[in-house]
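There's a structure below that I have some questions on.
Removed from the display is one protein chain of the complex; every other protein chain stays in position.
Letters A and B name the chains as they come in the text, with residue numbers starting at 1 for each one.
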Amino acid sequence: MHTAAGVEACLPIRSDMDLVWVRQHVRQAAARLGFGLVEQTKLVTAASELARNTLVHGGGGRMEATQVSGGGVRGLRLAFTDEGPGIADLDQALTDGYTSGGGLGMGLSGARRLVHDFDIDSAPGAGTTVRVTCWVSRPPRPREEA
Amino acid sequence: MPEHEADGQLATPTHEVSDFLRRRQEQIAQRWADEPLFRTVFTVSRDEAVEAGKVVVDALAQVAESGQVEDPDSAGFSAVREQLARMGAARSRAGLSNTQVSSELAALRPPVENLLAADLEQAPPEHLRACSTALTVLMGTLRLVAMQTALNEWQALSDRQRTQLLEVATPVIRLWDGIVAVPLIGTLDSARSQIVMETLLNAVVEQHARFAILDITGVPTVDSLVAQHLMKTVAAARLMGAECIVSGIRPAIAQTMVHLGLDLDVITRASLSDALGYALHQLGAAIVNPGAGQR
């Protein structure tokens, strides 16, 4: 197993300065793992959206980055966790244009389209964890289209 | 004979095998050098083949010492993975099938086994049997490691070729100063659409192209997925400050698109030449036909 240095990390998300660190860390980690420019940009953008959600809706939290591998393909997994109010209606939160925070309502639903795997864990009062994974090259089986 | 015999104690089979491999490293490598796998890969000199064989024997001894003869992830193998991959790749380049490579690998076992049997002639039969079982397992694992490594190489090669094929199938042509075009031929799937989009948009930047023509004359069918990809390309080009024109929409495809309820907010033209004419006109270039003027 070869691990790329500087990929694994746990970053706090407490201010909009932290959003910048999150983006920079994700970009560097993705570059180290050999992501192409477009995939890097997609992943960094998704991370930015999710980190902002953590900050704005979850009242702050953290992002954990881990290197994963499966079927001979390397990937980067990011987990965004907050102890905020949680999401009551996940379907609604994942709908394009739905917003509770004055944005364009593209944060969660948009971020989902930018990554290969997306998984959300939330309940009212229990905080929210969003996990996303991007693979360096596409996973062996072609991704299903939405 | 191993020193353990002095106190009447027999070494564990894996240690016995490990000691044997270290002791007989030279002889084993010499015999392997005559086997097709080594002989045909290391063609420069026989010494080269012997050296390569010694490295493999050394790795095997290390694995045997650790006792994990059945574990392909055993640390001892990591030193020879690359070499095994190179050997496997060389054999498949020579036109051998996986099965043939596998049987060449299997052919490495008998010479070692014969040496072991000769070495342990004096040992109790059950000890010999245990040792030769350990050796058999070890050689099986080596074969597995080699095949695994080779398969990974093949997979990587086929991925590379697939990407290359996709790139080759997507030529971006500069039609005029500020106008680029991609003639799309064949079925557009998700991976190909992605490459078309990236290639075209990069060309837009490199060529300072205000117009990008996507010609779909050669695309047999346009389903909603393909249409969606076209729309994304058009939208991305717009964000960059270029205009996309989709040309070559055959009547049947136009019908399908209407049926699918696709509201294409895109400039479309029936043919590539119409699209070029439109783009030239927008750029302020005039096309004059001197012959027509005289009549």
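Simple rule for what comes next: a contact is a pair of C-beta atoms (placed from the backbone, for glycine too) under 8 Å apart; a residue touches a chain by one contact, two chains touch by 3 or more.
Here is the rule we go by: contacts and distances are computed from a predicted model.
For the chain that is left out, the UniProt protein name among "ABC transporter ATP-binding protein", "TldD/PmbA family protein", "Na+/H+ antiporter subunit D" or "Anti-anti-sigma factor" is "Anti-anti-sigma factor". Across B:151, B:175, B:236 or B:270, the single residue that touches the chain missing here is B:236. Contact with the chain that does not appear here is found for just one residue of B:35, B:65 or B:198, B:198. Listed by residue number, the positions of subunit B touching the unshown chain are 197-198, 201-202, 204-205, 208-211, 232, 235-243, 267, 282.
The omitted chain makes contact with subunit A at the following residues, 16-17, 19-21, 23-25, 27-28, 37-38, 40-42, 44-45, 48-49, 52, 96, 103-104, 106-107, 109-111, 113-114.
The rule is simple: only the chains that are shown with their structure count from here on.
Centre-to-centre spacing of subunit A and subunit B amounts to 29 Å, using the average Cα coordinate of each chain. Across the complex, subunit B meets subunit A through its residues 152, 155, 159, 189-191, 194, 198, 225, 228.
Those residues of subunit A whose C-beta lies close enough to touch subunit B in the complex are 38, 72, 137-138, 142-143, 145.
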